[in-house]
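Here's the structure, in structure tokens; my notes come after.
A selection of the complex's chains, in situ.
Chain nomenclature is as follows: A and B, assigned in order of appearance, with residue numbering initiated at 1 for each chain independently.
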Amino acid sequence: MVLIIKDEYPDKLFREDGKRLDGREKTELRPLKMEVGVIKNADGSAYLEWGNNKIFAAVYGPREVHPHHLAKPDRGVLRIFYRMATYSVFDRKRPAPGRREKEISMIISDCIEPVLFLELYPGTAFEVFIEVIDADGGTRCASTTVASLALADAGVPMKSLVTAVAVGKIDGEIVVDLSGIEDKAGDADLPLAITWFNDELSLLQFDGSMDADEFDTCLKLGKEAAEKIYQIQLDALRSKYISIQESVNQSSNTSGGDE
Amino acid sequence: MMDVKRVISTIERKYIVNNLKKEERIDGRGLWEFREFQISTDMVASAEGSADVSLGESRIITGLKYDIGEPFPDLPDEGVCTIMAELLPLASPLFERGPPDEQSIELARVVDRGIRHADCVQTKKLCIKEKEAVYILFVDMYVINHGGNLIDCGGVSALATLISAHVPEGKYTENGIEWTGNYLMGEDIVNELPLVLTYGKIEDMVFLDPCLPEELVCDGRLSISVTEDKITSIQKSGSATFSMDEIQMLGKKSIEIGKELRNKLDLWQYKVKIE
């Protein structure tokens, strides 16, 4: 039995004034916030809010691989464990990790691995645990972005950060950063990730139907959006550095340093 | 994993014990003092209730989902509330991946039992139609950081989540269960406010709210759930033994400290307002 709540998928995904239902322009991002160092026990961690997405990422490693046979003698392995909380979605998710979670884990892993120097860590693993507390469309991009930040917070050597964002098509128009409702009611979804050290794509998925021209537009808009997000990632890292600086200064002040 | 524990054992145990003998804690608290609670609620948009509760460095984020199902045959007019807990490997190098382990099960069970026997959840108000349709509430706790004493943190987390609930109210009709447009909230769901208090024991010393280093070296723990004036649940774990006198003392002390904490937390403030 289910509680019957009249379904509220809107007929149109644009308002009369040409803006999207949440008031955004076509190329505007949802509100986005990141913070590092949020999980004390982890070697590195980060937290992200992006629209209604709320996601934690924690990094442990380099450490021993369990089970042992997954270790590689000539390089380290990156293991991503993407999970969603049961209550992070409209219909309660079953507690055990499902197929979809394993698949997204693999995608994120492929997406981040190019920026790491795994050959320096033979026989060990970096394990990144991602927990989606609240989901609102685009969790794989948001998770990639926050996981990359957590790795940086852990001091893992990286060629660059990775930044991911989805572009899509709703009511026939190309827009960036699909919200949950746009994702469900829209026509196409194209998540991508950029590895800044070489300006290439390390994640590229697509589901929908587009001709070659539309597709080119998506890639262009996606890159522009990623650049904005990248700045927010950098700010999150900087503000931790600054707050450490400040607390150092403060404590030298309190302890009566001779300035 | 266990190596961590062992290393801590040999280095820190003596230090912790020596402090306790002087009635001092490694973080400066008294024997019967809680660490600070930090609470925010209803921050998960997808959940019908949620709470983010920290107790010292322990942090648990809990959410509520509901389903509608048939009641148990022997309780035809009562809804159901289930508690689940997961010790995420994200939260500590001590937690392993895989299906819920004994510690997760214990956390869920102790929190659940503290609530179940305290007339906390208003199961009769969770009935839509006798014998046919009742609410099933899922209160799912995820441990985000493990700083010791997850049980007391989880107890407050579950309670705050239930108080913050806003479950669409269903009406039984011929065509199924229709939404009335209203929500079940706050006291529609929660009555009594049971709290669970956990004590650590090392050698012959007992103390409230073990932090992680204390928890890792202690011989055992005792969790006592209390309402305003009753004990509603007890769980001993670990290999410590407790004397009759200790147990009686801790029972009385729990009612007393519980009363203070209940006043201080003022959990009813977390009832949501929906215009």
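Rule of thumb we're sticking to: a contact is a pair of C-beta atoms (placed from the backbone, for glycine too) under 8 Å apart; a residue touches a chain by one contact, two chains touch by 3 or more.
Because the structure is predicted, anything quoted here is derived from the model rather than measured.
Each chain type appears once in the view; in the entire file the copy numbers are A x3, B x3.
Heads up, the rule we're going with is that only the chains that are shown with their structure count from here on.
Centre to centre, using the average C-alpha position, chain A and chain B are separated by 31 Å. Listing the residues of chain B that touch chain A in their complex gives 43-47, 50, 57, 61, 63-65, 67-70, 84, 86, 88-93, 96-97, 99-100, 133, 138, 140, 142, 144-147, 168, 170, 175-179. Chain A makes touch with chain B in their complex at residues 1-6, 39-42, 52, 54, 56-58, 60, 63, 66, 81, 83, 85-92, 95-96, 127, 129-131, 133-136.
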